[in-house]
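Removed: one protein chain of the complex. Kept in place: all other protein chains.
Entry: chain A
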């Protein structure tokens, strides 16, 4: 099947064609690039990123948010990323366990992805998979990152709206003024709000936001609470996402964000193509020379690029 035919079929709502196309972009290579190229003009979705520490309830929240969008009649695609083993390269992808309530709904498409060695909370092919799901006609695509620590912030350059999920009792207020994940939130959600300490966590996050003065881009991230297991608070979160989308559309902020996203996509594509072209016999020789300290990596890179 040609790449164009595959994209035509996925745009016609063939779920198996969409699933196959995602496998193709995960593998990479020329066929993957052709599929992305064919789908790219049709990929018009609002991309919602969900990140936060392991066990914060990301998968459960994704499920409840998807159910809220479905109640509003909106089809939802989901890409859920879990880590690959650094030793075997294998992975156990368990996000679907929490998403069983979405089973059997043709307005939902869920794909699990292993990070395959990529740091930063996403897989190399996550953005491409999101493009394909968007082209298949899902106006909302939710991206769930691996359980993230403080520095896994790639999602902010892949999503239009980034939701950072926190839970009560995750450290003192100095944690909240550290750099990293808390800076990328468009919306904060304090999940497990039926547990003690939720008011304190909300207060710490609000104080942290106020310490920074007025946000440079004019959007001040709301701090919302939720109990993802019951769906409590999810309507407000979906409302906030819609408000953020409006804000992006009206404020011209969308243009600068789109530019940042585009730049990242270009950089990733350049890196992939260059690596693919340069790998070969000379590459292997240079790797050996670097490993035995006979050559430094910068000199080796210069030789590969400049000949």
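Just so it is clear, contacts are C-beta pairs under 8 Å (C-beta built on N, C-alpha and C of every residue); 3 or more make two chains touch, one makes a residue touch a chain; residues count from 1.
Throughout what follows, contacts and distances are computed from a predicted model.
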From "ABC transporter permease", "Methylmalonyl-CoA mutase", "Glycolate oxidase" or "Iron-sulfur cluster-binding protein", the hidden chain's UniProt protein name: "Methylmalonyl-CoA mutase"
Residue of A:55, A:90, A:196 or A:307 in touch with the missing chain, whole complex considered: A:90
Option touching the unshown chain, where A:23, A:246 or A:271 are the choices: A:23
Candidate in contact with the missing chain, chosen from A:55, A:73, A:104 or A:307: A:104
Missing-partner contacts on chain A, residue numbers: 1, 15-16, 19-20, 22-23, 26-29, 84-85, 87-94, 96-97, 100, 103-104, 109-112, 114, 116
